[in-house]
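The block underneath contains the structure these notes are about, expressed in structure tokens.
Chains shown are a subset, placed as in the full complex.
In this document, chain identifiers A and B correspond to the written order of the chains, with residue numbering beginning at 1 in each.
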Amino acid sequence: MPSKEISKRLSELKKLKTELYHRDFLLTWEKSLDEIKAVAIIAEILKCMHKENINTKIFETGLAISIFRDKSTRTRFSFASAVNMLGLSLVDLDEEKSQISHGETVRETANMISFLTEVIGIRDDMFLGEGNKYMREVADAVEEGFKEGVLHQRPTLVNLQCDVDHPTQSMSDLLKLKNYFGGFEKLKGKKIAMTWAYSPSYGKPLSVPQGIIGLMTRFGMEVTLAYPEGYNLIEDVERLALDNAKKSGGSFRKVHSMEEAFKDADVVYPKSWAPFSVMQRRTELLKKGDREGLKELERECLANNAKYKNWECNEKMMRLTKNGSALYMHCLPADISGVSCAEGEVSKEVFERYRIHTYDEASYKPFVIAAMILTSRFKNPYKILNMLLNRKVKRIKD
Amino acid sequence: MPSKEISKRLSELKKLKTELYHRDFLLTWEKSLDEIKAVAIIAEILKCMHKENINTKIFETGLAISIFRDKSTRTRFSFASAVNMLGLSLVDLDEEKSQISHGETVRETANMISFLTEVIGIRDDMFLGEGNKYMREVADAVEEGFKEGVLHQRPTLVNLQCDVDHPTQSMSDLLKLKNYFGGFEKLKGKKIAMTWAYSPSYGKPLSVPQGIIGLMTRFGMEVTLAYPEGYNLIEDVERLALDNAKKSGGSFRKVHSMEEAFKDADVVYPKSWAPFSVMQRRTELLKKGDREGLKELERECLANNAKYKNWECNEKMMRLTKNGSALYMHCLPADISGVSCAEGEVSKEVFERYRIHTYDEASYKPFVIAAMILTSRFKNPYKILNMLLNRKVKRIKD
């Protein structure tokens, strides 16, 4: 008999209408609200099952492939954990840049690695206008391979961070918020400040703040996006956030002051990113391999960042929030003043107070990825989860 | 009850006499015709089982080791898929060249990595006279370890491409041909043109063309090997092909014109390779680490290649083949004119028409490797396959 924790969530799940079967997970805003909720709830159920030592293996054999076009430790381990939990074996594609320079090869490689592959996870967040496009090229390729009978199954694509969205992160953040406040419905009216913060580095992707404003506006939250003049995100995503807010009964506004954003906030998410225009110039320079240009851009950008060193999440800032005790969030690793850098996104004191909260926030990610895979590969996730619960196989023998 | 597809192949398999148990798979011509057929048919059965969602796991635990002394994506994934399908975990040996410079260390390393290892897959195709020799050194080492009681089991070696043969490729090609024409017996009398083709690169191994002429001549095919003067293969293999053809009632001839080879061909396999003599010089230069010499050789060789740009498989060439519609084959990736290079092995139009066929050709490889392992580790593959079919365990739960 499933635990109370699991039973409660199974009932929630049962009410939701989803069409996730055979669909990739590339952007949260391509999914309906029910679908977002379903993936989140399944992630929670899988987390409970892991905690309760219930075996979640649904594949006896099969590969999961990761393609990391940017260095990663955390997402790499989350993906490794997710696929392991379902019974798949991970193989990393160590892609040479030269091999993927034209569409022909993407199409071919995608099929060549997929004969026994159930899921492909891709991180490609370096080039504006590229990452998400590349994922769709891979998706089209395996779709063709499947339709032509070359592949026995159509591998699912999971976006492990692109230039536009970082859905496995924002979904983990959503679950942290859900559990912190006590349910999806409790998010309504809660104030979240997604703000830029100072960091002595540049070129950080836009996908985290974009993911947050694109997702939290759908739950009736009052979302404030704050950044210094010029640190814009992709315009389409800012517009989308506004539309979402209208529909959900929440709100979305932009301000250019950290203080203003923090005022009365229930949640703060201070994080550095590069301005959209800088990322565009950087993309051009990276494509050209213009090292001198990149150095010059970095110098310029760091000098510009340095004007905003006061965008630090410290005790003084935190006192502006609701009862001085907003929840501090971060996708990690944070640039912590006096710890990982002289001056950074967050003071040592604030970070330390919320450190375990940030670990907890991260702890959902493996299960979110597993839920994305499960919903895409099984027509009836509710039935599959019940099968797993009823077969009573322990994950660790005793 | 097994599907018709599977039952039919099981009956074919039952008739074959094989002694593959505890034998490595290093060269197709070390195997009897029955053994070649058995491995091919088992590969097909495993492919059907995968398609029909039947669990093919026969190992509960155990390692498979890959040693790639040359870069590879495709074969790497085929090997990873094959061992996963059987229940083994892949570990890649990232070998330092210095560690393997003398026999002593090969012998020791081979044993040190093999205590729980069931199969070792090796790709070593860079140095003429080396790759296959190295595989046999590893085989001798684990043989000694097993006999001396150091190893509980004797890992099987699978040749993932050497200087002499590329058996996992040629066996996949054989299966493509078998299924394209409708049976092994239908290959008799079919004309296949294994021809050199122009490519703006040099140093491509000889093992693919050698593998093709060494294998297809055993099935009564009329094999034409075509290359510009000077682009010889290893003499022994050319001789072997001639002997095979005599025994099988097929034929083997060499010509120096692509047109002549294509004439009335049922199958064409146009692919670039370096001349034997160039590979010999290259081996010397690589051993010496003579960079200047290698650059000079490359320049010279590319200049020589450039004389034969007309060795391109294009529509005009294809019209020479039987009814203008021979099957085009390639081990991939092909150098496609106007796509992956300005001028290459095959025109865009021809390649596009046969693209899905080439994917299909590649799709057999994981199953061929799995069949090589299965036949080497189990005395009675027929019995094991029946056990897998009768235990009725699904690969993916539902």
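Here is the rule we go by: contacts are C-beta pairs under 8 Å (C-beta built on N, C-alpha and C of every residue); 3 or more make two chains touch, one makes a residue touch a chain.
These numbers were taken from a predicted model, which means no experiment stands behind them.
Q: Considering just this structure file, the complete complex holds how many copies of the sequence, given 2 are shown?
A: 3
Basically, only the chains that are shown with their structure count from here on.
Q: Where the CA atoms of subunit A average out and where those of subunit B average out, how many Å apart are those spots?
A: Using C-alpha averages as centres, the distance is 41 Å.
Q: Given the complex with subunit B, which residues does subunit A contribute to the contact?
A: Contact set of subunit A toward subunit B: 57-63, 65, 89, 91, 93, 95-96, 99, 102, 104-105, 108-109, 111-113, 115-117, 145, 148-152, 377-378, 384, 387-388.
Q: With touch defined as at the start, can you tell me which subunit B residues reach subunit A in the complex?
A: Going by the criterion above, the answer is residues 50-51, 55-57, 71, 73-74, 76-78, 80-81, 84-85, 87, 89-90, 332-333, 336, 339-340, 356, 359-360, 362-363, 365-366, 393-398.
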